[in-house]
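For reference, the structure I am asking about is given below.
Every protein chain but one is kept in place in this view of the complex.
To keep things simple, chains are lettered A, B and C as they appear, and every chain counts its residues starting from 1.
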Amino acid sequence: MTVAATIRIQQADFDVAQEIARLSAGRTDVGAVVSFTGICRGTEGSEPIAALTLEHYPGMAEAEIKRHADEAIARWPLLGLTIVHRFGRIAPGENIVLVVTTSSHRQAAFEAAEFLMDYLKTNAPFWKQEESARGTSWIEARDHDDAAAARWTKS
Amino acid sequence: MTVAATIRIQQADFDVAQEIARLSAGRTDVGAVVSFTGICRGTEGSEPIAALTLEHYPGMAEAEIKRHADEAIARWPLLGLTIVHRFGRIAPGENIVLVVTTSSHRQAAFEAAEFLMDYLKTNAPFWKQEESARGTSWIEARDHDDAAAARWTKS
Amino acid sequence: MKVKYFAWVRERIGKAEETIEPPANVRTVDELIAWLSGRGDGYAYAFEKPKVIRTAIDHAHVKPEAAIAGAREIAFFPPMTGG
Partner (left out) sequence: MKVKYFAWVRERIGKAEETIEPPANVRTVDELIAWLSGRGDGYAYAFEKPKVIRTAIDHAHVKPEAAIAGAREIAFFPPMTGG
C-alpha cells in the first residue's frame, strides 16, 4: 500500500486531535500513533519574548518537507503521515508545528516522527524572528540541532 | 519545579486531545508535546481478531507505572507526564494505552515517551488475550520488546 | 501468605488467589514454585516451565532466587504483554 503524506504550510492554527483522528479513526491496521506538537515558548534563552514571526520560502518549504516525508515513508513501514508547519506571527503558547505518524508498531512511528522533526529543524526553509523588550532579532541556529539531524544519515 | 505524573488505569476510553490539552493549554514553558497512542489492531500476526481482553494486576500496575514515571522524570527535564492504560475488553480500532510527555525541548519529550512505552510493554503487569475464530488465546511476549526496554538500562 | 495468579497461570491453576502456608524449608521464589507445583495437576501445568514464570513480591518484580520471608503478597504470572 502506498502511503501519501499530507503536508500543509499555513498561517492558521491546526487541531492536533483532528489530525490524529484523520490518520486513525475507523482503521484497524493502525497500532501506534505518535504526535509531536511544537509550541511557541514564552522565553528564548532566559529572555521573555512577546511573539515569534516565522518567515518561510514558499515552494521550497513544501518541496523540502515532501522530500523528507518521502524518505520517512521509504525508511519506515508507516501507515500515515501528516506534517503541518505554520508561518507568520505566533504568540507564546500557540502551536508552531505538528508531525503525526501512524504505523502497525510503535518503533516505526516514533523513529519517523523524530527523524522528521530533526530535519524540519535544520533543513526546512523557515526562519524565526523573536520580538522582545529589546526589539526584534533573528533566532540563531543551534549546533545540537545539526547533530540531531546528522544521526539519521546512513553511514 | 517538581513534576507529578498523572497515571490512570481504567476500563473507560480516554480522549487524547483532552490529555494533551491538560498538559499544555495556557502554558508558555512547554515547547514540545509528544503523544503516543496504542490502538487495538484487527489482526494479530496475520489472523483477524474480534477483540482483545486486557487483564491487569491492580495495585502492582499502578506501582510499576509510577516507578517508571518517576524514573523518566528523574532522567529527562519533563514539564508534564500522563499515562493512561485501559483494561477489559477492547475492540479493534479502540485505544489501549496513552503516553503524553511535555518538555521545553523535543528530545526529552520524545525519549521519555519511548522509554515509558518500552517499559510498559515489558514490565507493566498487563496481559492481552485475543478472541478470534479459533477461540481465545493469550498473546505471547515478544523478544524484541525486551530488547527495546533493555536499551534504556544504564551500563 | 497471600498468593495471586494472573493470565494463563490463573487459568491453569483455576483460581485467582489463595492463602498458603509453605513449610519453613521453602525460602525462595524458586522453591515456592517447586512446592506449589506439587499441589495438583493444575499447579504442575501452570509451573511446567518455571523459567517462563514471572514473580512479584508485594507489587515489585523479583528474581527466582529472591527470598520470600516477610512477603505479604506473592504473584505469579506469564511475561507481560501490556502497552
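The rule is short, and it goes like this: a contact is a pair of C-beta atoms (placed from the backbone, for glycine too) under 8 Å apart; a residue touches a chain by one contact, two chains touch by 3 or more.
What you see is a predicted model; the values in this text were computed from it and never measured.
Enquirer: Touch partners of the unshown chain, restricted to the chains that are shown, please.
Expert: A
Enquirer: Of the residues A:6, A:28 or A:129, I need the one that contacts the missing chain.
Expert: A:129
Enquirer: On chain A, where is the contact patch with the chain that was removed from view?
Expert: Where chain A meets the chain not shown: residues 38, 54-57, 59-60, 63-64, 85, 96-97, 117, 120-129, 138-141, 145.
Assume only the chains that are shown with their structure count from here on.
Enquirer: Would you mind pulling out the distance in Å between where the CA atoms of chain B average out and where those of chain C do?
Expert: That pair's centroid distance is 26 Å.
Enquirer: Going by the touch rule set out above, which residues of chain A reach two or more other chains?
Expert: 106
Enquirer: What positions in chain C touch 2 or more of the other chains?
Expert: Within chain C, residues 83 contact more than one other chain.
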